[in-house]
Every structure is written in structure tokens, then in C-alpha cells.
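This report concerns only the one structure given below.
With one protein chain held back, the other chains of the complex are shown just where they sit.
Going in written order, the chains are labelled A, B and C, and every chain counts its residues from 1.
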Amino acid sequence: MSITVASIAAAVTRADKAMGGLEQILNDADAKLGDGDTGGMLARVIGKMAEVDLSSTADPGAALSQLAKAATVATGSSLGTLFATGLLAAGREAKGRATLDVGDLSSLFATARDAMIARGGASLGDKTVLDSLDAIAEALKGTETPEQATRDAAKAASEALETFRSQPNRIGRARMFGDQTIGIDDPGMLAIKELSAALVA
Amino acid sequence: MSITVASIAAAVTRADKAMGGLEQILNDADAKLGDGDTGGMLARVIGKMAEVDLSSTADPGAALSQLAKAATVATGSSLGTLFATGLLAAGREAKGRATLDVGDLSSLFATARDAMIARGGASLGDKTVLDSLDAIAEALKGTETPEQATRDAAKAASEALETFRSQPNRIGRARMFGDQTIGIDDPGMLAIKELSAALVA
Amino acid sequence: MKKLMNKPSGFVDEMLDGLVAANPSLALGGDTGRVVHRAKPIRSGKVGVVSGGGSGHLPLFTGYVGEGLLDSCSIGNVFEGPTVGSCMEAIKLADGGKGVLRLYGNYGGDRMNFDMAGEMLEDEGIRTTTVLGNDDVASAGPAERQKRRGVAGIIYAYKTAGALAETGADLDAVTAIAQKTVDRTRTIGVALAPCQVPGSDKPSFTLGENEIEMGMGIHGEPGIWRDTLREADAIADEMIERLLADKPEGAGKRVSILVNSLGATPLEELFILYRRARATLEAAGIEIVRPLVGHYATSMEMAGASISLCFVDDEIEALLAAPAHCPFWTVTA
Partner (left out) sequence: MKKLMNKPSGFVDEMLDGLVAANPSLALGGDTGRVVHRAKPIRSGKVGVVSGGGSGHLPLFTGYVGEGLLDSCSIGNVFEGPTVGSCMEAIKLADGGKGVLRLYGNYGGDRMNFDMAGEMLEDEGIRTTTVLGNDDVASAGPAERQKRRGVAGIIYAYKTAGALAETGADLDAVTAIAQKTVDRTRTIGVALAPCQVPGSDKPSFTLGENEIEMGMGIHGEPGIWRDTLREADAIADEMIERLLADKPEGAGKRVSILVNSLGATPLEELFILYRRARATLEAAGIEIVRPLVGHYATSMEMAGASISLCFVDDEIEALLAAPAHCPFWTVTA
């Protein structure tokens, strides 16, 4: 099953819709540990991405790059820039290929994850979006259909959130709170969980 | 009965001693309407005057001028400057006379009062030290002995305070409070009352 | 209110110590230790310009001692006038043989002290004149303009009088330009939160949680109204409207504007105010020259802002543009 520019555009539209109900939830999660802007920021970034007209874009790789560029003008926050970094790296990997296969998704997530590690300097295990993406990359390894992919991704992101809840944050603003962060969801991981859930058909 | 440099020096010493117990009382009175510094300021001014060595001063007029100059370096407050103004004017009137007579006191107080009116721009009836000095100048008109003079002055200052209590302040910081000042003693008038009482033998 | 200070009784002297230590162009003088003057003695033949007032308003008053501005400044305790003695010393230090302009804010105590200082110096042959800053439109109606207090707008007169004095102009001319500048300057302030005099156990006034006071004086003197906080644009509009309603005689279409923090209000908010004030003035056909935005006259940590307009003519505008340098205001050619 192939992934097209159209299916990417559809996913963005869906994510953009989902942010309506998620914005406040994510802001509240961030307010516990950080500055309470994760939701507002993601809504802005995904909103900008949804404005991008992909109708004449040649291939999925170019689409990801265009979305990344749209994201860079909308945010100055860590998560937003990491998001753009991941999209840009995945787009570069996909560059020139007319279509992508569902089987390529795992590698694309891993590429995004690695670019984000390089950009942000955090490690796996620090309780960030990286851990969610890592879990998704792992879960998508055997996936064959888009339906299965979204289901597996949503499940992986949800499990990662559960797993890391009991650990402390080791990066960003939340790090300042040390062990007080145990038992609290990382807002970035929560965002991945909720957005991937929203993509399940 | 004559007033000498020595008796002026003695009066200053007495006033300086009295300020010990009065400082807080006058500050508290000023705090109700103004900035709560009348007592501290007068203590500083009279303290500086008490430091002046009058032992080789020729005549009472010169003594008053010297005291006035000492006062000018110790204060930037209205009352302090008015105080120095009054002393300077009285000193100028007495200038060159080897001794002063008790009978001259009424005129000296009137001179001080008028100089202070000219300097400060307030009028009699505005509920200020001017009204106390005016009452004293009036009361000293027939006085013959220093003992009678201090008693009459103290009585006049006390009566002026009583009379003006029920009127509003019309000058200085207190004026801003308008009719709220009715029933409250003007700190400058209170100071004159207490200091003149302290001079009664 | 927390303050970075030692004993309250040392607040002013320690502050002055630090001020002159950090600024070699300034020196502390006089037996009173309460006079700030230029480190370089006054040029013989130059008219002196002296000011003075209470502490707690930095950069006012002492901070404006410098080239093309003040020659010296006497300074009192926090919110108290300078002593007569320090006023005398300030005048002497500003005496270059051609007379001294006393240029300070219209407060009863300060007037008494500067007047008395001048009288006591008459026999020393120093000629003095007086110009009183009275820019605060909230403190009395237009008919009683001579009763108004002086606030931030006095720096315009410092600038013009200081610049003219540097040219070698005589005392009458320096006095006249200071008077003209004062006559053409208007200020209004808005207070958001009080300050506290060091050593006092309560703030200088109180305002409710969400309350502001339009027209309040820099020591907390009552203003025009007290009401809930509103949007900055509405506040700027009212302030400009009140200033324009009080336009001086002879005012043209050019003004300099000073948007000033009363202390705690940050630059960000001043620029938001400035943005609107400028738009409103331009809509009224008025052009802004040499805008000033910052901390020019404060009341320690008081929150709020003032807006001053100086309705310039050609002479004032040229003098505002003349080079000047003090620790808090530099104008380069």
C-alpha cells in the first residue's frame, strides 16, 4: 500500500481538526511542568501546515519538506522546531521517490527521531517526544496497511506514555522539577499519543 | 528682665532635651496627614542648633542668626526651613542690640511669623505653625518676666491647637486630605505647643 | 516591599556614593555631601544651571548633571526637599561669574529652600534667577497653572537651558529659554502600583488589585480618577487627549514626546503606549520630533507611566538637538 501526497495532506487536515479539542488539554499538561504553551504552539504549527497547498506537489518527500518549512515560521518553541526537524529529515530520505510504501514508515520515523536527537541533544529515555517516536518506529516495523500502521502507531504512543509516566523528565523546562515530574505525563508525549489516536481511521 | 545669649542657649538646650520624648509623638501626628517626619526633622534641626557654640557670641540677635544658619543645613522640610526663616528674621530685628527685653518678644514673634508667611505663602487661619506663632505674639504683648512669658506662650500655643483642631488644613501635604483633617492636630502646631510647654520653668 | 538596601538612614548617601563612583563625570560636593556637580569645574563666564529636589526619582535630579545639561544639583532625603545649605552649595558650585539659573520643580518646600538659599547668597554677589517646572496638568486647572507640580517634563527645560548656557548666552537668555520650555511642556501620569519610602512600614499609597489612578503625582498625590485597569490604547488616548486639551499658547504642529516609566513599568509597556500615542498625535496632524521612551523620572519601584509633550518651536527644537551628555541621556550631533 502506498503513501501519497494526498494521504499526507489528508493526515494533516485530520490532525489540524483534532487540535481543536486538544489545544487546552496539552496546554494544561505543559502548565504542570513548563510554560503551558504546548497546545497553543502545536495548534499554530499544524494550522500553518494545513494551510500549505500540496495539490501540485510532485512527491511525498517534497510534501514533507514543504510542511517542515511551514512549521519553521510558526514556532520558536523546542517541540515545534524538533517537529520541523523531523519532517525535514524524513522528507530528505523520501526525496525523489514518487510514492512511499507503508513498509518505509518505520525507517522514516527512525530518521526523524535521529535528526531530532541530533538537533535537540536529548537522549532516548529522557521522557520526551523522542521516546514516543522511537516506540512508533519500532511498532511499524512489520506493518503492511495504512490502517494497521495508524492503529499500531497509536497503540505504541499510548504505551510509551504509560511506561514513561513513572519516570522523571530529564530535558527542557520540566527537568528543573526533577522527581516531582514522576507520575506526570510529558506534554510532548501526550501530544503524540493524542494526535496518533486521531489519525486512526 | 533681659534676654541674653545665655538664656537663648539655655532654651535651645531645653528644647533639645524635650525632643527626646517628642520625636515619636510628632512623627505619629504627621503620619496621619503627611509623611511622618515632623518629629525626626525637628529633632535633627534642634540637635544641630544645640551643637552651636554661642559662648563667644556678642548679642542675642547674632545668636539667633547663628542658630538659623545651623538649622538650614539640617533640613529640607517645609517646617525646618520656615523655622530657620523665622529665626533669621528675628535675629535681623534684634541685630546690634546687646540685650533684648522680655517686652521685645511679642514683636520678635510677630516678625518671625511675617517672614514665614512671606516665605511659605500660607495665610493665618490655614492651620499651621503660623497660627501658633500668631497666638504667641498676641499673648506676649503685655508680658514682663521670662517666667510669665514662657507660661503665656505655652498657654497660647495650647489654646491655638484646641481652636484649630476642628478646622481643616489648608496648606502642605495635609491639604490633600481636605475635610478629613478636621479633628486632627496639625503636627507643626502640636510641636509648638509641646516645645513651649517644655520651656516653662 | 523588598529593597536592595542597607540601613534606611544610609539609603541616600550610599546611593549618591555609588552614583558618582560609577560615573566619573560626576562628583559629590559641599559640606552637606548632598550636592552632585560636574567633575570638571564650571567654565568661567558660563551661566550655571542648577536643579534640586528629593531623592527617589533617579535619573532625576542628580542624573542630569552633565555637558549641555545641569551644572549641579542639590538633593534631599527620599521625597524630601534638599536643605537650604545644600541649595547654597549647589548654587556656588554652578557659579561661573555670570549668574545661576535655579530650575526645579514647583513644590512648596523646594521653593522655600531655593529662595532662602538665593537670599543668603545675595551678599556674596551671585545673581540668581528662578524657573519652576509645572508640567503636571493633573495637579491644577489651566487657570491655576502656576500652582501645578513639576514632574518628568522638566528634563526638556534642563536640555534647552543647558544647551543655551553652553553657547555662552547670558543669564536672562538662559532663564527665558527655560521659562519658554516649561511654558510649552505638559505631562500627565498614570499610577498602577505604589512605592515605599525606605524605612517606612507601608507603601506611599494603596490601589486595589485591578485599580489604577489617572493623574496621580509622583509622591502619590491624588489624581483625577481611580478606576479599573483598561487597555493601554484607551489609557494612551485619554492621556494624549488631556495633554492636547491643555495645549500652550503658540503651540505649533511639532512636539517632542517623552513616555516615561514611573519605575517598575518595563520598556515593553512604554513602547506599547508610545505606539498608540504616536498614532493618535499623527491623526491630530501633529508631528513627533526626538521622541524619548524610557526611565527618565521615576518614583523608585512605583508602577505606571507618564507622557510629556513639549510643544517645540524652532529655537527649542534646535536646542533639543544640541549635543549633550549625562549618565542617562546622550545626544550626539
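Basically, a contact is a pair of C-beta atoms (placed from the backbone, for glycine too) under 8 Å apart; a residue touches a chain by one contact, two chains touch by 3 or more.
Please read these numbers as outputs of a predicted model, since none were measured by experiment.
Within the entire complex, contacts from the absent chain reach the displayed chains A, C. Looking at C:188, C:251 or C:270, the residue that reaches the missing chain in the full complex is C:270. Chain A meets the missing chain through residues 35-37, 72-78, 80-82, 84-85, 119-121, 171-172, 176.
Even with one chain removed from view, chain C keeps its contact list with that chain: residues 2-7, 11, 14-19, 21-22, 55-56, 58-59, 63, 190, 192-193, 210, 212, 229, 231-233, 235, 259, 263-275, 278, 291, 293-295, 298, 300-301, 303, 305, 325, 328, 330, 332.
In this text, only the chains that are shown with their structure count from here on.
Chain centres here are Cα averages; for chain B and chain C they lie 33 Å apart.
For the pair chain A and chain C, the distance between C-alpha centroids works out to 56 Å.
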